[in-house]
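Note that this complex is displayed minus one protein chain, with the remaining chains in position.
Up next, chain A:
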Amino acid sequence: MSGALLVRALRDPTTTRELDAAGWTGLIAAARAEQILGTLAHRLHGLPMPATVERILADARATAEQGRTLALWEAEMAAQALLPLGIPVVLLKGTAYVAAGLSAGQGRSIGDLDILVPRDRLDAVEAALLAAGWEWVKPDAYDDAYYRRWMHELPPLIHRERDRMIDVHHTILPLTARPSPNADALLADSVPLANGLCVLSAEDMVCHAVAHLFADGDLAGGLRNLWDIHCLLDAFEAPEALARLRARASLHQIATHLERALRLGQALYGEGARLSATDRLYVRRLLARDGWGRPTARATRTAFYLRSHLLRMPPGMLARHLWTKWRKGHRVTP
């Protein structure tokens, strides 16, 4: 199983000494499929390895570096569009990690730009972005209305010249999800950067990553998201720091998710942890990749896919939503 191989190489890079050509091939394929090759390349840098692997990983580091430049540039463009509004604009996820120079940002692939703004200023933010060259992606009226009523973000916008997507969040979980994180506290305790943009406080960064991975979605990209959490947790080694983090997770109503993240992070990337039977299902889902980068464990994946929908909305609402999507001919199976 190449998922396990990937996790082992990230946890202890020296174990890659034992790999033969097939092992390296599987490791690289799995890392590409999980979009974590850049991170792996940083972890393995300087260790002995075949020349071909060295070349592939050097390319991955260069790609991540270029991605970092582009992500920071995109953040700068958003700052220019939004700073006149005089509201806090908080960078989230990958862009925040590289903007704040955190180890979680090393080699990380970054897709869209994610920002958090006060909910009562969404209209002004949207107008400013539209004026600065961003456009709506979703032309479908149902999707658009659904986003605006129930989601934690505006319908995605894409910049017409730079072709980059921006997700404008007003909180970190859909409004239909059971936990409701405290968005005011997220904004109030955010930390300003030199360019006028902000990032979440260290505690809230972990809370967001945890909420994103365990309370929203089917764990796709989970190995990378769990790696993010594992790196961010470096700042919480002291017991009092960890206590602060736990209190903050309670405030955001994701305390049990945080505990699971701590256990799974330790189990996969740390010193190991005692896992419950449910935890083992999560591990099974996270590691489900073969030597070609293909998803395996179909039943487990389907179960987590269904779980993701039940997490996001109450069953009655889910049924109505799926019915509408199905009638419109949208794809509703994984």
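Criterion: a contact is a pair of C-beta atoms (placed from the backbone, for glycine too) under 8 Å apart; a residue touches a chain by one contact, two chains touch by 3 or more; residues count from 1.
By our rule, contacts and distances are computed from a predicted model.
Visitor: When one chain of this assembly is omitted, its UniProt record names it as which of these: "Pyruvate dehydrogenase E1 component subunit alpha", "HprK-related kinase A", "Carbohydrate ABC transporter permease" or "Protein translocase subunit SecD"?
Guide: The UniProt record for the chain left out of view names it "HprK-related kinase A".
Visitor: Which of these touches the unseen chain: A:25, A:103, A:180 or A:195?
Guide: A:25
Visitor: By the contact criterion defined above, which parts of chain A meet the unshown chain? Give residue numbers in ascending order.
Guide: The missing chain touches chain A at positions 21-22, 24-25, 28-29, 32-33, 50-53, 55-56, 59-60, 62-63, 66, 69, 292-294.
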